[in-house]
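Following: one structure in structure tokens, then a few remarks.
With one protein chain held back, the other chains of the complex are shown just where they sit.
Which chain is which? They are A, B, C, D, E, F, G, H and I, in the order written, and residues in each are numbered from 1.
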Amino acid sequence: MLFHVRMDVALPHAMPADQAAELKRVEKARAAELQQAGTWRHLWRIAGQYSNFSVFDVASTDELHDLLSTLPLFPYMRIEVTPLVRHPSSIRNADF
Amino acid sequence: MLFHVRMDVALPHAMPADQAAELKRVEKARAAELQQAGTWRHLWRIAGQYSNFSVFDVASTDELHDLLSTLPLFPYMRIEVTPLVRHPSSIRNADF
Amino acid sequence: MLFHVRMDVALPHAMPADQAAELKRVEKARAAELQQAGTWRHLWRIAGQYSNFSVFDVASTDELHDLLSTLPLFPYMRIEVTPLVRHPSSIRNADF
Amino acid sequence: MLFHVRMDVALPHAMPADQAAELKRVEKARAAELQQAGTWRHLWRIAGQYSNFSVFDVASTDELHDLLSTLPLFPYMRIEVTPLVRHPSSIRNADF
Amino acid sequence: MLFHVRMDVALPHAMPADQAAELKRVEKARAAELQQAGTWRHLWRIAGQYSNFSVFDVASTDELHDLLSTLPLFPYMRIEVTPLVRHPSSIRNADF
Amino acid sequence: MLFHVRMDVALPHAMPADQAAELKRVEKARAAELQQAGTWRHLWRIAGQYSNFSVFDVASTDELHDLLSTLPLFPYMRIEVTPLVRHPSSIRNADF
Amino acid sequence: MLFHVRMDVALPHAMPADQAAELKRVEKARAAELQQAGTWRHLWRIAGQYSNFSVFDVASTDELHDLLSTLPLFPYMRIEVTPLVRHPSSIRNADF
Amino acid sequence: MLFHVRMDVALPHAMPADQAAELKRVEKARAAELQQAGTWRHLWRIAGQYSNFSVFDVASTDELHDLLSTLPLFPYMRIEVTPLVRHPSSIRNADF
Amino acid sequence: MLFHVRMDVALPHAMPADQAAELKRVEKARAAELQQAGTWRHLWRIAGQYSNFSVFDVASTDELHDLLSTLPLFPYMRIEVTPLVRHPSSIRNADF
Partner (left out) sequence: MLFHVRMDVALPHAMPADQAAELKRVEKARAAELQQAGTWRHLWRIAGQYSNFSVFDVASTDELHDLLSTLPLFPYMRIEVTPLVRHPSSIRNADF
């Protein structure tokens, strides 16, 4: 089951650089893990912004929330979740 | 080069049913064509709405505009285009 | 799996009264069916508006979209879907 | 009498972790109390956000305001209240 | 129990003048009735707009919805309902 | 002459509790004064929010601005002012 | 007493040209009258839009509403009214 | 050439009182200067807000920007600029 | 003097095709004229929308308004005008 997620990241300007770097490091590691698991199916950077569009493949909304709410950057993100379904005009059988 | 596109369709209530059906038929055929060509890479229906999120793989903004503005449903759509780039945390080498 | 749905209905003023009445009749029948099936779990009218908040219990986003997009009033509704999960502070074991 | 309430929580980043934890602890205890009393009828987490949709069953707007404004997290919440009534298509006699 | 209500009226330009006049006549009569009953406690015109702020004194949200949804102009109004309570700084014992 | 005013209060989280309490004390005293004078005609709390709807009866916009801008909480408030007039359907001769 | 008013005009596309011309003619005549009376103190066209910013000098909100609501174009206008007062930094004694 | 400008001022709560007072003093002096020069033609306070509507008479957008961006309060202001022209219904030959 | 203009075009669906074609023809001719005159300096299509970003080089806001308000498509356009000035970091001496 696919969910489209927009994430806008806003780290406080006052956050020490090393703390920010560490946050990004563990976020990146976690993202890699979830992508390898096939859960985080797409992760695109929105050009010109510290934001991304993602598509998650999960078995339930619980699983989705657990993943998103435990992301290291979660406290610093504005997140919008949109449930997706297969489009009647989609010819791709593996894209939903 | 990837572009994220949101399309919200609003056909006039007064449009005759057969005209609407024909529009959808040619739209679907065109979408299939573009997907087979690899241009219209992703096409997902937004659950609960006559809308979709799509990802287009094009060589230029010209190509993108030509595709979108010649879609049969174009006159009845509100379209938002967002340019994408590879996310630094994306492990997928074929997803941008 | 629960989804929160807001529906705002706007029938064209020009729609003949009997057509509107028939639409509402079949909508009401369909709603009853889905409630009896346990799918449409909550349906509340928003005071002062031709709108409702609903909660659907479905197995997938596909099922949700099929239900919503085939409602007789679907062409005349603005719909917002929000995925829900069990709240960590919820004491009710049957409410998610 | 039912009221639909959306709560978006935003704790200051600078708040010490233990203070935040204590706030959440007493909030959770209070929420349990109100749910046991049948007042806080539904409490759902919005997937991907530090937010919830709730439904309160109260005798008056005074009671509702007293409950909401004395929640430990109240100073850190954006709250939207929407009055509900029984929907003419609702088949559930205990859901309003 | 008090509810603050904003009503913005938008009659279709194409509506025949006599039909509009009749609608306004019956709306005015109904408003007078509800004011005499003490239910429609305040009714103010917003300067420069075909809109009003009102305050309703009702026993329940059901009563409020029945009143609002059966107003002759209801199909042509955008309505926002906000529940009120006595303000801790209000010195007026009859204003809530 | 009546003006409808919405006030949304947002005290900085970092404000010491006693300072906040003192601000609220003098605000409450001032509000009582203005109500006794008949200027601050209505003051209602919006359920679930640190906000109010008020109606001021003043002789001029100058008087209104002087009152609002000298409220102790003024620096911490978002204020919206809407001029009112007697509604043609209002039967109350003392409500404008 | 001064009120700042924004008017956005939107005539239906289907309105016959002569009807539109006649509306504009009587609107212009009425505007001239009010300007000669000193009531409609300023009337500026917003560059690039069928809109204006105006400043009215009236004795009461009633007078303002009567003027605005009886403008021939009133049914086709979106109007925003903002009450003004003399600015403490204004050196012009005749500009409020 | 006239430009309509809206300025919303928001001084940080943490700013020392004397610093704020000094900023306002020099802002007021500068405003007086520009008004005497005929450049800052109108300056009205918006009732109930720390905001103003102004009208500037300048020879170019450069001149306008230089004036606005060098106002002492500029760093603390949200500014909206709208170009004006003479309204075809304006009877005042000196008001554009 | 440069002005940035956004134009969103929305022709009524019911407009006969030949009428729409004629409107576009005369709009295109007018646009060419203004570009040759150097007034309409830049005209870009926004990818995926029936909209454009333009930059006009005019001597006054009057000239700008005359140009925009006499465009054949003016009645069917939503227009936003933003005054520009030379950016302090711009190295181009002919771009303002």
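Quick note on the criterion: a contact is a pair of C-beta atoms (placed from the backbone, for glycine too) under 8 Å apart; a residue touches a chain by one contact, two chains touch by 3 or more.
Here the structure is a predicted model, which is why all the values come from computation and not from measurement.
Visitor: Write the list of chain A residues that the hidden chain touches.
Guide: Spelled out for chain A, the touching residues are 13, 45, 47-50.
Visitor: Could I get the residues of chain I that touch the absent chain, sorted low to high?
Guide: 2, 4, 27-28, 31-32, 35-36, 42-48, 52-53, 55, 82-92, 95-96
Visitor: Contact with the hidden chain only, please: which chain B residues?
Guide: Against the left-out chain, chain B lists 1-3, 60-62, 64-65, 81-86, 96.
The criterion applied here is as follows: only the chains that are shown with their structure count from here on.
Visitor: Starting at chain B, how many touching-chain steps does it take at least to reach chain E?
Guide: Counted as steps through touching chains, the separation is 2.
Visitor: Where the CA atoms of chain D average out and where those of chain I average out, how many Å apart are those spots?
Guide: It comes to 50 Å between the two C-alpha centres.
Visitor: Please tell me the distance, in whole Å, between the geometric centres of chain G and chain I computed from their C-alpha atoms.
Guide: From the centre of chain G to the centre of chain I is 27 Å.
Visitor: Listing for chain E: what residues touch at least two other chains?
Guide: Residues 2-3, 45, 47-48, 61, 64-65, 81-86, 96 of chain E each touch two or more of the other chains.
Visitor: Hey, which chains are touching each other here?
Guide: Pairs of chains that touch one another: A-B, A-C, A-D, B-C, B-I, C-D, C-E, D-E, D-F, E-F, E-G, F-G, F-H, G-H, G-I, H-I.
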